[in-house]
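Here it is, the structure in full.
What follows is part of the complex, with its chains left where they were.
Chain lettering (A and B) follows the sequence in which the chains are written, and residue indices restart at 1 in each chain.
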Amino acid sequence: MVKLLIIVVQEQDFPRLSSAFTHNHVLATKFCTEGLYLNKKNITLMVCIPKEREEEILNYIRSSCTEREEERQVSEFNGMTMVDVTKSVKVGGATVFFMDVDRMNKY
Amino acid sequence: MVKLLIIVVQEQDFPRLSSAFTHNHVLATKFCTEGLYLNKKNITLMVCIPKEREEEILNYIRSSCTEREEERQVSEFNGMTMVDVTKSVKVGGATVFFMDVDRMNKY
């Protein structure tokens, strides 16, 4: 059974994850994306794997992407208008969505 | 239960939708995309939400994205070759796909 993983990863963690995937023949498609809230570039990867490799892939993600706190300017709504505030936000880390694929064909 | 919404929105409607999402802490990932038929830039958002927020999110989309008619040059096949024709096409508005997510992890 085939699974589609959508992985949103921060730019600073991408080189390590990309190299883990390349070493281990994980085929991925890379999208240059942006997080809406922090207005910050990130990278979204689409990976299709057999269900048995799920834990292996998650291990690459866990060891490449770490969450940490950073001071950042964000736009927030104060009830009246949008204001820029400095906030300690979590950056880094990855978000992974697991989707079922009906079928996958190659031509 | 978690839902993945894929929202294709026109450029002119994006600022309003983006601001509604930011105000209401809807986390979204932004992809710069293009509609194939009209050859026109648009924006695709990937939003992951708990099922209970579905109607709320749709309300932000409904009130930010409106469909309207515009004159545009499109390429059409006239049976012999591709020709440029001026057509009144619908622009604006959004298309929303609702997908099931097996699970979602953060690292």
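Assume a residue touches a chain if its C-beta (ideal position, glycine included) is under 8 Å from a C-beta of that chain, and two chains touch if they have at least 3 such contacts.
Just so it is clear, the model here is predicted, and its values are computed rather than measured.
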Let me spell it out: one sequence, repeated, and 2 copies placed. What is the copy number of the whole complex? 3
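Please note the rule applied: only the chains that are shown with their structure count from here on.
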Hey, how far is the Cα centre of chain A from the one of chain B, in Å? 21
What does chain A use to touch chain B in their complex? 3, 6, 8, 31-37, 42, 44, 58, 61-62, 65-67, 75-77, 82, 93-100
If you look only at chain B, which of its residues touch chain A in the complex? 4, 18-19, 21-23, 25-32, 45-46, 48, 99-107
